[in-house]
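The complex appears here minus one protein chain, its other protein chains still in place.
By letter and in written order, the chains are A and B; residue numbering begins at 1 in each of them.
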Amino acid sequence: MNKILNVSPSPHISTPETTRRLMYGVVIALIPALAASIYYFGMGAIIVTLTSVVSCVAVEYLVQKFILKTRPSVSDGSAVVTGLLLAFNVPSNLPIWIIIIGAIISIGVAKMTFGGLGSNPFNPALVGRVFLLISFPVQMTSWPVPSGFRTGYLDAVTGATPLGVLSEGVKAGESVASLMEKVPTHMQLFYGYMGGSMGEIAAAALIIGGIYLLWKKIISWHIPVSILVSVALFTGILWLADPTKYADPGFHLLTGGIMLGAIFMATDYVTSPMTHKGMIIYGIGIGVITVLIRTWGAYPEGVSFAILIMNAFVPLLNMYIKPKRFGKEVKHG
Amino acid sequence: MFKTFPKGGIHPPENKLTADKPIVILPVPPQVTVPVSQHIGAPATPVVEKGAAVLAGQVIAEAKGFVSTNIHSPVSGKVSKIDTVVDTTGYKQTAVIIDVEGDEWVTTVDRSTALEKEITLTREEIIERCRQCGLVGMGGATFPTHIKLTVPAGKSCDMVIINGAECEPYLTSDHRLMLEKGAEVLTGATIIMKALGVERAVVGIEANKPDAISHLTELAREFRGITVQPLKVKYPQGGEKQLIKACTGREVPSGGLPIDVGVVVQNVGTAFAVYEAVQKNKPLVERVVTVTGKSVANPGNFLVRIGTPVTALIEAAGGMPDDTGKVVNGGPMMGKALAITDVPVTKGTSGILLFPAAASRRAEVLPCIRCGKCSSACAMGLEPWLISVLSEKGMWEKAEKEKITDCMECGACAYTCPAKRPLLDYIRLGKSTVIRLARERVTK
Partner (left out) sequence: MSSTVLLTIAMLSVLGLLAAVILYFVAQKFKVVEDPRIDLVNEALPGANCGGCGYAGCRAFAEALVKSTSFEGLNCPVGGADTMGKVALILDRQPVAVEPEVAVVRCNGTPDNAARTSYYDGAMSCRIAHSLYGGTTGCHYGCLGCGDCVSACKFDAMYMNPVTELPVILDDQCVACGACVKACPRSIIELRKRNKKDRKIYVSCVNKDKGGPARKACKVACIGCGKCVKVCPYDAITMENNLAFIDSYKCKLCRKCVPECPTLAILEIGFPVKEQKPAEAAEATTD
């Protein structure tokens, strides 16, 4: 009878959900988009993805083992997610060494220097992407044209993204209507037939992943919906005001990184607000800043900048946007 | 039709293994240990000497002060000694240990099982009877009932809620009581209504007990002013404030009590105890305890005398399985883990839950990933991740501003945390510290 019993404060049961399961849930949700990328970009997509994932995991392991001297925690899957997202955010013909630099920046600088999982203020994959975009603008903006099961890697035919075409065209004084002739149709955009970063092109596949995340309750609807709705509204107003200068909302929603950003990048737990109210403000911020950059900024695309800018506001949102407390205050006599 | 509280909540696996196990009367053990503090408030003072002969139902320790209550001998026999023992809370306290001889009861107690519906006592007499009979809240909080039945000056009460939610997984003692003693429970509710001078009572029952809902709805037709309110299954439905919100839509203010919105909540078990005390003059000396667990051979619901060793209860359920790693007094969400099983059943013991070793250890704690699931789960609209960190760092003032004292320690946050952080451990520490500091401020 003299059994040594375990004693702990309540509760004595816990949800089967773990950090690892959440992370691998995200990985599963990314599979449709990955499949689409492999379909459009072939070998390049596979090489970029593998390099990115392996180097992100390796950097995390090495930093924890040799610099921080803590027990490596790569099995939690967060480095795998970062690796996948980094790969999704770069062109599919990016040289391997640039991807490795991106992984070092993503994990080594943006994540581990702040204390690892849970402590980084900015989305690691996006920090990596923006770093690469600024450091290697040529390689980072030579977008392979989707061809379907390409077997080569660096030899792809490259072209501009639809957003790039639009941005350049408008600056050169062309009308939106004539520019729309030069870009794929909305239906093609929906299925991902356009130039762009490896994982951002196939809106349909990303939406399938998003539905999976919502179904598994890994993310809530607040962030993606508020981003997409605010982008649609903002671009819609501009489009109604002057359809010759501004593209329609459908075009904006289906091009560039907006789907990838809204569903997978902005919803990163660590760098997004904790309350639903905060999430909506954060989402609207991202949507508005994205449209501002796309329409009047120097870059044709602004989702990653918008998310990083709003990441910086997350601590403030967490501090000032509180959930509604139960019960009104009473004064004690 | 099914109502619930609006904010937060979780859905842990229900595991009501003993829902269809009728209440079994456990034989009186050879020796009982009756702690003098089985309630919130001042411990009672023992009034029997070593060697004294006692009858079942006799007062062996008298209430000391207003927030306190009498303790009665649950058995007849001889006081073996008055000693310090470890009780279910894990601390040592004074207890009267009685060697059982026969089963003689005090003659004033009516031990018949016939239903007595006619209420002859007046309001004051009912409250006095509850005080005399040592009644406390049977849901686990063990707050003396006579105080709850006394409406404080300046407040008014217009309805009673009988808490039959039993939202804790595994536990079924209230469920069985409603099924087997439904008429008594409703009579008890009527007595409580009379004591408070109200015309309306609602019995809140979660939807996972459809038999109890239909049974009591049927019975309630014969009781004036009592209705049964089915509730959605969601933890912590049985929390007083959540139950009131679900049943009436009223919101108890922060730092307030149910009486601030004109409601008094009593547990089903308490209603039954009130019935027995008022109609049968029977003090609180026995209660229904669920003994359960996935590897327990014969889990069941047992009617036991207070002071019976928990080991005897476990034996009655088929003995402690070899793989037992944790024994919990109460439910898995709010129950208290026992360090040793050689402790007595008290008025607040609603269940004994045995966890296999594999399910008894906490998982490794990982860093917070700021997923916000704890905030979504909190029924009080708090931010558990924040107040837990604040109290871990000793920032008591900030924790107080974040309403740490509103926490009812339901454990939904810690349950839902994917990183398995001990959120509630630290929140509880912070809450007790903040309350202590606030008290010191007042006395200064």
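The rule is short, and it goes like this: contacts are C-beta pairs under 8 Å (C-beta built on N, C-alpha and C of every residue); 3 or more make two chains touch, one makes a residue touch a chain.
What you see is a predicted model, and the numbers here were worked out from it, not measured in a lab.
Contact with the omitted chain, checked across A:V7, A:V27, A:V109 or A:L214, is made by A:V7. In the full complex, chain B contacts the hidden chain through residues 84, 86, 89-92, 336-337, 339-340, 360-362, 392, 422, 425-426, 428-429, 432. By the touch definition given at the top, chain A reaches the unshown chain through residues 2, 4-9.
The definition used in the following text is that only the chains that are shown with their structure count from here on.
Distance between chain centres (mean CA atoms), chain A to chain B: 49 Å. For chain A in complex with chain B, the residues that touch the partner chain are 1, 3, 5-15, 17-19, 21-22, 73, 76, 78, 115-119, 220, 269-270, 272-276, 318, 322-330, 332. Residues of chain B touching chain A in their complex: 7, 10, 12-13, 90, 169, 241, 245, 251-256, 260, 311, 320, 324-328, 330, 332-341, 353, 355, 357, 359-363, 366-372, 375-376, 378-383, 385-386, 403, 406, 409, 411, 414-420, 422, 424-425, 428.
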